[in-house]
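Right, I'll just put the structure down here and ask away after.
The complex appears here without one of its protein chains, the remainder shown in place.
Going in written order, the chains are labelled A and B, and every chain counts its residues from 1.
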Amino acid sequence: MTALLETRSVWQRFGGLVANSDVSISVERGEIVGLIGPNGAGKSTLFNLIAGVARPTQGSIWFDGEDVTGLPAAERCRRGIGRTFQVVKSFETMSVIDNVIVGALVRTTVMREARRKAHEVLEFTGLAGRADVLAGELVPAEKRRLEVARALATEPKLLLLDEVLTGLTPSEAQKGVELVRKVRQTGVTVLMVEHVMEIVMPLVDRAIVLDLGKVLAEGKPSDVVRDPKVITAYLGDRHAVGT
Amino acid sequence: MLTAETIIQSLASGLLMGLLYGLIAVGLALIFGLMDVVNFAHGEFLMISMYATFFLFAFFAIDPLLSAPLVAAALFVFGAVVYLLIVRFAVRAKANAGMVQIFSTFGLAIVMRGLAQFFFTPDYRSVTNSWLGGKTVSVGGIFLPEPQLVGALVSIAAFVALYFFINRTDFGRALEATREDAGAVALVGIDKNRVFAVGWGLGAALVGLSGAIMAIFFYVYPDVGASFALIAYVTVALGGFGSVFGAFAGGIIVGLVEAVTALVLPPSLKSVGIYAVYLLVVFIRPRGLFGSM
Partner (left out) sequence: MDTQFAQRRRRELITAACLAVLAALVPLFVKDVYVQNMMVLTLMYAALSQSWNILSGYCGQISLGHALYFGLGAYTTALLFMKFGVLPWFGMLAGGVISALIAMALGYPCFRLRGHYFVIATIVIAEIGLLLFHNWDWAGAALGIDIPVRGDSWLKFQFTRSKLPYFYFALVLACIAWFVTWWLEDSKWGYWWRAVKDNPEAAESLGVVVFNSKMGAAAVSAFLVAVGGSFYAQFVSYIDPESVMGFQFSLLMALPAVLGGIGTLWGPILGAVILIPLTELTRSYIGGSGRGVDLIVYGSLIVLISLARPQGLVSLFSRRKRAAK
């Protein structure tokens, strides 16, 4: 069986800048894959190419055995790619449940069914108690959770998580990790972008490290963190950002 | 008859009118560039400037050319007050932010129009026998109305002055810095509200200047602002909202397009050309000709 997601020699150039060069990665069904790398490694660019926000300059993206390179984001969602945003984009003037219903409506146009689905997802993500609150009134950690809930309501085969664990307190992050595990148990494949390695390494089955727009290393988390190339890249990054 | 002469004649007057349109619009562009707010009462600012000019002439026999600085100064104060009383609060809105921005100044426009009708009646008034009114000069066989000619010169002078003000003075730099990053300037100790108030004052003063000149050759009545405001929005949008010198270029384009349209279509349709050019430009470049955002 083919991989769920494949990028085939994807290039993305912005003017003279090469954000992704010849990136070929694949994600198998049922996996949790971490896409990591220092700042400016091209993670977000690749992420957006997969989600359908932009089109690659060259190369193609395959999902579930089909070429989806030219498809817009909404169509990819319909095919089963769900995503969250690094900077949360809640529908602020809508209630939490209504936010999730928007997602559920991809699969059904029967309102009662969409509403039922939304409640189910809120239960699953631990937001049931906040269903009738306006999304704008949620605290940041809840907003992250809502991003995940909304994406889950679209019944994705592949869930793209963009730095959902970054910037959370340790206990919040722990809850986030549990949620991601729970999501996988329901049969959803997860591809998560994270900047900070420590958080994701225990969670993922496989890690892909990007640096300077290229795939630098790939493999089991325990192997990847010991890879000298990876260490240098991250050290260089730390040096560059002065931490 | 479309002879070479009539074409040159109308292009020349179109150019003059265009420079004036640029001057009318630049205040709008300045304010938008500074704080991303469109003043939907811009036309009414023009209207009260024209009334002020008219009354100074009617009661004190001050010629519009002399009262122009006075009107500009008065409008400066008015603009700053409008910012402090209305806009300052409008930009803070959390709910329906877009709607609040549009309708707070729109409401102001309606009030101003109502006040003008109430106090000045809907009658058309005009400044008669001013120094320039009705006079023309002939340049190589082309007749140019003096008020528009002087208006065009004032416009060029104002743009040059604005250029130096923005680029060469401390306050101009503060203005520029605030438009780039209002959050950061607060850290350097620049009072954002003061900068915005002065920005509004300046924008209004420029309208005041153009209103004084418009009053020389155009009727003054409560609704006079509406049509010029629409032209000003088109001008500013053509130039790319917020670009001060885009407004200058936009004004010239609008003036010329209007002149050309008047040559080929019935006079009552002359604005169609401007509107069509606006649509054409934004459909191709959704951010206007010189918009970079």
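Quick note on the criterion: a residue touches a chain if its C-beta (ideal position, glycine included) is under 8 Å from a C-beta of that chain, and two chains touch if they have at least 3 such contacts.
Computed from a predicted model, the values in this text were never measured in an experiment.
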Touch with the omitted chain, as defined above, among B:45, B:196, B:241 or B:290: B:241
Of A:94, A:177 or A:212, the one touching the omitted chain in the full complex: A:94
Identified contact with the non-displayed chain, of B:46, B:108, B:132 or B:149: B:108
Positions on subunit A where the hidden chain makes contact: 51, 53, 72-74, 77-78, 82-83, 85, 89-94, 98, 101-103, 105-106, 109, 111-112, 115-116, 119, 131, 150-151, 153-154
Contacts of subunit B with the absent chain, listed as residue ranges: 32, 38, 86, 89-90, 93-100, 102-104, 106-118, 121-122, 222, 226, 230, 233-234, 237, 241, 266, 268-269, 271-272, 275-276, 278-279, 282-283, 286-288
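Here is the rule we use: only the chains that are shown with their structure count from here on.
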Mean-CA-position distance for subunit B and subunit A (Å): 48
